[in-house]
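Let me begin by handing over the structure; questions about it come next.
All protein chains of the complex are present and in place, except for one that has been dropped.
So, chain A:
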Amino acid sequence: MRLFVRALRPAVRRSLAVSAPRIASGRTAALPAVQIAARPLSTTAPRRDPSLADVAPTPITHFSETEVAMAEAVQKFANDVILPKVRDMDEAEEMDPTIVEQLFEQGIMGVEIPEEYGGAGMNFTAAIVGIEELARVDPSVSVMVDVHNTLVNTAVIRWGSETLKKKYLPKLATNTVGSFCLSEPVSGSDAFALATKATPTENGYKINGSKMWITNSMEAEFFIVFANLKPEQGYKGISAFIVDKGMKGFSIAKKEKKLGIKASSTCVLNFDDVEVPKENLLGQEGQGYKYAIQILNEGRIGIGAQMTGLALGAWENAVKYVWNDRKQFGKLVGEFQGMQHQIAQSYTEIAAARALVYNAARKKEAGEDFVMDAAMAKLYASQVAGRVSGLAVEWMGGMGFVREGLAEKFFRDSKIGAIYEGTSNIQLNTIAKMLQKEYTA
């Protein structure tokens, strides 16, 4: 019965989630934009039962049964299978193919893909939980899984035709890594300035151009490529296409050498008269910019989770050392108050960042507007990750600085959080824009 009530609770809360009053003048605006987050445990439509209207909201840190199972399964897998290879993969700047294989075997690459297509059919927050758990051990593996699940799979699930879904989802769930190709040499933060062109042909489209900073591109065999079909219409000509690795004219030009997340591949891709059949258009012509915005808004929550996972991993790695191993002046270095306060401050910041991330995830699942929440979550989580992983190196002293342990790796890996899927400045722009709208009379 308890479980039954708990399961219904989110539904109830959704019905309670009356939109907060919009306050025109800023003078009395106490908490205008804060809405009660509904927390559905599944993607099915929430049931509304007024008789349970008085059920109390649960803390944001509460997970559903599925999410708990997700956390446990991924944690175990990450510690047993990934952890022993983290250092070597970073040094080699390469993802171990057996890890990719095993991620597929465990179903971690098809978290939200419905069961009928061979996925796990779990909810968005479950994917977020998995991404966070992976990043606690290796942020490189985490971002591969994140891009594959939250960008690629989601785009196919949401906008793919039945033919595309039947053809590609079972592969994406079991053996084909996906990649999301938006950025170009000329278009980063200004994503819609992209110059890759698509021209209609008899049987479909022809793509010409190049993409840059493409995550997963070494491992991937499936690419969602954004190209402009009607450049004269500006960004409204942008459309999304599915390109298979084997298609003629597609090539990987260069693999980047990076500061962090070295095991995650980042490449330049060239498209030289790549012929794409008609059915490989994802969704509708000219809707690509909308898809990209929507998917990246959600994707930010994933990056937020990667960053909170990273922060937690760096923090745990360091406190285990200072509270168990390292002694100076006759006591454990973690017992000095100066250290304890930093450790406590850092953990508090991690907890705050996680609250933002999970709240954004819950709001997304509840069908509420989450754009500002996702931006805040990604911004703050990447800042916390940078700060905490930096401090963690200092707490560990020499042991934090050497490439023997993982402290320095977490620190290097954290920097990307402020850059990809919208730089920190872009997140701030988004937040400010939405706030200004709210407070403009």
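Note that contacts are C-beta pairs under 8 Å (C-beta built on N, C-alpha and C of every residue); 3 or more make two chains touch, one makes a residue touch a chain; residues count from 1.
Criterion: contacts and distances are computed from a predicted model.
K.L.:
Could you check which of "F-ATPase delta subunit", "Probable electron transfer flavoprotein subunit beta", "Small ubiquitin-related modifier" or "Adenylyltransferase and sulfurtransferase uba4" matches the UniProt name for the chain that's left out?
P.N.:
Matching "F-ATPase delta subunit", "Probable electron transfer flavoprotein subunit beta", "Small ubiquitin-related modifier" or "Adenylyltransferase and sulfurtransferase uba4" to the record, the invisible chain is "Probable electron transfer flavoprotein subunit beta".
K.L.:
If the hidden chain were put back, which of A:Glu115, A:Asp272 or A:Glu404 would touch it?
P.N.:
Among A:Glu115, A:Asp272 or A:Glu404, only A:Glu115 touches the chain that is not shown.
K.L.:
Decide which residue listed in A:Lys76, A:Lys278, A:Lys327 or A:His341 touches the omitted chain of the complex.
P.N.:
In the complete complex, the chain left out is touched by residue A:Lys76.
K.L.:
Can you name the residues of chain A that touch the chain not displayed here?
P.N.:
Residues 65-66, 68-70, 72-73, 76-77, 80, 105-108, 110-111, 115, 118-122 of chain A touch the chain absent from view.
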